[in-house]
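For this depiction, one protein chain was excluded, whereas all remaining protein chains were kept in their positions.
As written, the chain order gives the labels A, B and C, with residue 1 at the start of each chain.
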């Protein structure tokens, strides 16, 4: 069971909305819209993706990582390292 | 004429690829894929959006903002402020 | 015991180096150095701060959060939420 299993529909709804935002960006480029307005929409899409990521991460820390750290040992520190690396990728993306 | 007009096809192609990445994220959630793998894909989509934004910004600075600053006056500082605000939104998104 | 207790000296050394970078920035402004060179140094200092934060976070997840999730209950989800909020603040800073 994944940490996000309890709210799969919520995640899918948010990702569909982000897909719509990215399609909206294509429409803006096709319609020669003002660069700054496009950049504002890019920032909105990025913010929405980050928000999904932060919630996925919270679910993951509260389930998968929690189980591993309860078990302890190499598995535990491996899961913690893996989560930290994922956070680093988000921060530098 | 927009700063990005010379490469509209390139931008549309990149945005379509990002749309595909976001649809890929929905598939991953539906298939109960591992959280960390989903987070890696979120970071990839965010990075691709940032890359589009940085190129749009460069085009915008080299055309629209350049014309305004050549003309000078209130228009010039307004365009520079507007671009800085767009950069701030990206940075904090 | 804090998660970072085992490597306090390492953290202090890194923070002293960052303090040096920020003093270096003041010197650059005083010496009228080129804006882009100053911005490059700002990015270096920010990257160093992020790197400290990511390591603190990893230590925190592997100790404090791990103990709370092993105990379970409200305390556990509170610690996970608190860590997620800290990650969000870094991401949007």
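General observations
We adopt the following convention: a contact is a pair of C-beta atoms (placed from the backbone, for glycine too) under 8 Å apart; a residue touches a chain by one contact, two chains touch by 3 or more.
None of the values given here were measured: they were computed from a predicted structure.
The chain not displayed touches subunit B at residues 50, 54-55, 57-58, 61-62, 65-66, 69-70, 76-77, 80-81, 83-84, 87-88, 90-92.
Of the residues in subunit C, those that touch the hidden partner chain are 2-5, 8, 11-12, 15-16, 18-19, 22-23, 25-26, 29-30, 32-36, 38-40, 42-47, 49-50, 52-53, 56-57, 59-60, 64, 82-83, 86, 89-90, 93.
Criterion: only the chains that are shown with their structure count from here on.
As a whole-number value, the distance joining the C-alpha centres of subunit A and subunit B reads 17 Å. Chain centres here are Cα averages; for subunit A and subunit C they lie 21 Å apart. Residue positions of subunit A touching 2 or more other chains, listed in rising order: 50, 57, 83, 90.
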